[in-house]
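Every protein chain but one is kept in place in this view of the complex.
And now, chain A:
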Amino acid sequence: MATGVAAWLPFARAAAIGWMPVANCPMPIAPRDNSKRQDELIILNVSGRRFQTWRTTLDRYPDTLLGSSEKDFFYNEETKEYFFDRDPDAFRSILNFYRTGKLHYPRHECISAYDEELTFFGIIPEIIGDCCYEEYKDRKRENLERLQDDQEENKDMKMPNMNFRETMWRAFENPHTSTMALVFYYVTGFFIAISVITNVVETVPCGSTANQKDMPCGERYTVAFFCMDTACVMIFTVEYLMRLFAAPSRYRFMRSVMSIIDVVAILPYYIGLVMTNNEDVSGAFVTLRVFRVFRIFKFSRHSQGLRILGYTLKSCASELGFLLFSLTMAIIIFATVMFYAEKGSSSSKFTSIPASFWYTIVTMTTLGYGDMVPKTIAGKIFGSICSLSGVLVIALPVPVIVSNFSRIYHQNQRADKRRAQKKARLARIRIAKSGSANAFLQSKHNGLLNELLELTGTEEDEHKLTKSISLLESQHHHLLHCLEKTTAHEFVDEQIFEQNCLETALQTFPSGSPSMSDHDSPVGGCCGRRGKKNNPLPNASLLTAHPIPTHQGPLQELSAIHIQSSDPLSHTASRSNLNLKTGDSSKINCKGGRITTAIISLPTPPALTPDGDGLHGPPQRRPPPPPGNPPPPSIQTTTSSAGINIVKVSAL
């Protein structure tokens, strides 16, 4: 039932009184309205803008969010209103749908945003009224085409495990993927050009020899041309067979247009080989040579413009058909008229209606060769009508074709532009993503700092260091930390990872860098106390901007962490590369490359002069350092040979 007229239902029911006197059977019992709810005003708070409507308005469409009990999920008890965190502007049209029964699409709205809103509120877009439906569909189609382009480009990305066949196919389809493919592309293009030029030059008269008159080059240098033709056909055959081999679906490949062109290009040669000296079919043989010109269509693989043209013609098939049909009609009409008009005049060239076709076509397309001209007055009158109407008939469908071509061409332009922009976009996105990974590593480091400061009880420093890390972030980091504990491996930054790989490969011997006692990871004592199996891994992985050629030893202890600090003077620069939020980092007192504790390699506040207790925090978390370690935990600027302070932190 049309819900818009729901308000008139009581009227219709009341008017049913009119049937009662004539009814023979007793009437059924009326349904009771058990929910004696008064119609009440509902307040819908959409991002601050309050909409009010009657409850019954919303109940008209019970299969949407607002009309069903689903809106209870959004009910705010304190303010007694329904709160939606959505776009209030888009909500207007949605609420109007409930009020009027018609859904309109606001033209200034982005199509995907609008779609999302509709999905959120459970309204299917097909309900959009006729006034706005076409626009909606057009915009949606455009958007989908755009997204389709993007998806197709993604397929360009190399998949990890491609066998030889797939690699070859990819190389054929996208020449820019590898050098070999590019070379192949240009070579085939060159040979197509050679073949076409050969075909053309073959027919040029090459100058006469002594005893014979002008003959075309093809007959003069038969052998040379034959060799060239053979070479080209060889190349084309090899290319076709390779494509056939590499195609993922051979049947589909064989049916595709390009492969048909390929076949048509090389077939005449082979047919010619087969029936060389058969006089009967030499006529057909000559005809076959015509098909060699189809080789020029092979260029469409090399030229995007050609492909666009072909695509346009295919997509305008109906318009072209109409053009053809109307032209044919006009030609027949005018040819008939001209024939009968010129029948009377003597020596008229209009010998038959089909003969007049030629005149009509030439006139309608405004060519006007002049080989056939009307001589009678009637003929001239009709001839002029013919040329005028020709212009009209041709001019009408052409703009449609042109606009189609323009649309497709611009789409391609857009695709190219998007492809170019995509690289920059992806690079920026990658930086942002790596920023989040680094954020975790950074927070680990900061967590350590925090712990340390807590231990030493320097209140003001602790406040300085408390990064305003949001709850969400800290929870996310906790999650990543739990994953680390599960797998007993740690996240490290790419640089450190590569260095570690280098070290394990190089296997250098240890230098005299001091190794400090360890400290357990204080960041979030998740998963309780250390398990017996999992060695505690120190968490501080501090980097510097300079990938320093390490003199330090190999990874003797599995969980040793190498902390490198750069030259003290340059630490400010290096700190800034640590993705630290600069506000907080500057507060850390950067004074010389003083290594006071094992954890923090880089400049730590001088207040953190070590004391034995400082290193060992609350006993339940930090086991005491092994006795064998070198005693002085504080190292003042142990400048090793390269001015680099390298601290080794080993785990227990």
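Keep in mind that, in the parts below, contacts are C-beta pairs under 8 Å (C-beta built on N, C-alpha and C of every residue); 3 or more make two chains touch, one makes a residue touch a chain; residues count from 1.
Convention: contacts and distances are computed from a predicted model.
J.: Looking only at the UniProt record of the hidden chain, which name from "Kv channel-interacting protein 4", "Pyruvate dehydrogenase E1 component subunit alpha", "Integrator complex subunit 11" or "Cell cycle regulator mat89bb" is the right one?
T.: Per the UniProt record, the undisplayed chain of the complex is "Kv channel-interacting protein 4".
J.: Please identify which residue in A:E145, A:E219 or A:D416 touches the non-displayed chain.
T.: A:E145
J.: Identify the residues of chain A touching the omitted chain, counting contacts across the whole complex.
T.: Counting over the whole complex, chain A touches the hidden chain at residues 63, 65, 68-70, 72-75, 77, 85, 116, 119-120, 122, 124-125, 141, 144-145, 148, 311, 314-315, 317, 433-434, 436-437, 476, 479-480, 482-484, 486-487, 489-494, 496-497, 500-501, 504, 526-529, 531, 533, 537, 541, 555, 558-559, 561.
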